[in-house]
Structure formats: C-alpha cells, structure tokens
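A single protein chain has been removed from this complex, and every other one stays in its place.
Showing chain A:
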C-alpha cells in the first residue's frame, strides 16, 4: 500500500537515544517510560499512533462523494438530457458513473496501483451484494406473495377441496405437507444408513475400488434430479410393479440424496483426527469398535449437519417426485398405496392452472416449503455450533 510512514526522523532519533543508553533502559521497550521521561523527552509521548487500517475517513468521503456525484451526473444526463427512462437502466448507468468518478478521485490521491485495488474491491463487493440482494429478493417476494393464502387457517388444515377456486378460504395444503414429511422420513430411513456406511467404506476401508466409488459419487452429486425420477420410474414402477405413490417418490428422492449425503459424510469423516483412530487401535480395539466407538461419535454433530443439509436439498426437489408420485388433491396418509402429493409438486401443479387464487396458493405452499428448508438450516447450524461448544 502507498501509506507513508509517519515522521521518519523521529524514528531515527529514537534509535540514537537507544544506542547511547544501550544497557540501562531495557524497560523502555515495554513502553514503561514513566521514570525516564526527562531523559527521553521526545520519545513515545507525542508520537502519533500509526493507523494500520487501510481506509481512513478521507477514503470514506471519496466513496460516498463519488456515489453522490455519479447519481447527480446520471440524473441530469439520463433523466433530463437523453430520452431514456427505466429504473434498471438508471441503476446501471449510475453504477458506471460512480465507478468512473471514483477512479478519477482515487487517481488524484493515489497511484495507478491503488486505483486498480480500489476498483477491484468495489467490483467484488458489488457482485457479492448483488447476489445477496437477489437472494433476499427471491425469499422476500415469495413470502410476501404467499401471505395472501397463508393468512387463513384453513390453508394448513384442509386438503385442496373447494367449491369456488377463487375463494382462498377454502382448500389448503395439508395433504402436501403430510406427503412431504412422509416422503422425507422414508428417504432419510434409506439414505442415512446407506450413506454413512458408504462414507465409512470410503474413508476407513479404502482401497482401489473406494477411489472409483468416490469419483462416481462426486459425479453423481450433480446427477440431474429428473434422471433419478426416470430411473425409479423405469426400475421400480415399470419393472417391479411398485405403484406410483409416496414410497416410489421417496425412492427417487433417495437416489438423488444418497450421493449428496455420502459425499458430505465422507468429507466429515476425513476430518476426524487420525490420532484418535490410532489411539483406539493401540488400545487393542478392532477396527469396527474404533469406528463405532470413536470415529462416528466424534463426527456425530457434523454428520447430523451433513444429513440435515441433504434432507433440505431433497425437500425442495420436484422433478423426481413429478414422475413417481402422481398428483392428488386429497389427503393420502399411506405412502405405499395411491398417489401422494408433496409440497414442491403441489406448487408446480397448481402453478400451471391459470388462476390468480391458484397462484396465491402456489406462493403460499412455496413459502411453507421455504420455511421448512430454513428451519432445517437453522437446526443444522445449531447442531454444528453445539459441537464447537462441547470441545
């Protein structure tokens, strides 16, 4: 950085003094100089503390000033002089003008190197802010649009039965909530043991085959979810004669979630310190005992986090369910027989009906789904934090 060192000579003078009183003043280094201030009148007392932070008030003024100048400039040119309009265009032009002014201001005070640094910082921050803003926009817009339907209690207690589709006081998403919860429970029951066993195999047993499996799992985490649905449709529904049902949907979700959970469990297990394993083995326990009594308990909170995040991903998947669950407007608590609806499927199917009240219901269900995912995330955070508290 191009910060200048404050008061160079003073540092030199300080050194001279030290040379002459070389041995007598060891305590001086610790800033303990109350008794020898008379001998060293120029030392420390009035030396300004160096500011280590890169940005001072002047920089802040430059930043805000540039933004204001850019705004004013664009307002005049864009709104008054040119026949242009529109909020998005204005924002983009404002940003460009701001960058330009800020570059010039920085160039006046610093060199070209500093200008590049500042520009990069501004661009990086803007990019991140854009991403954050769009996430807030997505979540906020969904929740606000969902309030229309969510304000009525029947939305949570009824199935999608109505005499007048436009009346939001009739019909709800109970059947979809039940479907989502059941399908998730079944897929957790399938993926939890399989995923962790496979992760244990990858980290603890190893071997050449494990490497192949690991590469495949990594590739499978990006498997298009609709392919998982197709696979279950072909293998379970067509070949084995499983009904289109909540169970088939859970199988499809499992195919999708298994690689995700396995992969994150694998990462977590690899973080267990080897010293623990060796200590356990050295005490004479078998490998199985080591894993069951040492490795898995050590990794338990992180494993739970991995699982919950995998479930959160599965909760929002529509396409595997679309092909395997069927769609029903009615409550079906039995996942093994007959069609069953889940929340994302409900949103998708209702969205396709050209009706405003239906759109409100879709947003309401999407909000409930979003809140479910958020809840899972908060739980995952809490579980992960609990781990840190224990240690």
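Simple rule for what comes next: contacts are C-beta pairs under 8 Å (C-beta built on N, C-alpha and C of every residue); 3 or more make two chains touch, one makes a residue touch a chain; residues count from 1.
In this section, contacts and distances are computed from a predicted model.
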| item | value |
| --- | --- |
| Per UniProt record, name of the chain withheld from view ["DNA repair exonuclease SbcCD nuclease subunit", "ABC transporter ATP-binding protein", "Phosphate transport system permease protein" or "Thioredoxin"] | "Phosphate transport system permease protein" |
| Which residue of A:149, A:178, A:294 or A:323 touches the chain not shown here | A:323 |
| Of A:56, A:86 or A:297, the one touching the omitted chain in the full complex | A:86 |
| Options A:74, A:198, A:250 or A:325, residue touching the unrepresented chain | A:198 |
| Touch criterion as defined above, residue of A:79, A:126, A:151 or A:334 at the omitted chain | A:126 |
| Missing-partner contacts on chain A, residue numbers | 1, 54, 86, 88-89, 113-114, 116-117, 120-121, 123-128, 130-132, 134-135, 137-139, 141-142, 145, 194, 197-198, 200-202, 204-205, 209-210, 212-213, 215-228, 230-231, 234-235, 238-239, 255, 258-259, 262, 270-274, 286-289, 291, 309, 312-313, 315-319, 322-323, 344, 347-348, 351, 359, 362-363, 366, 369-370, 373-374, 376-377, 381 |
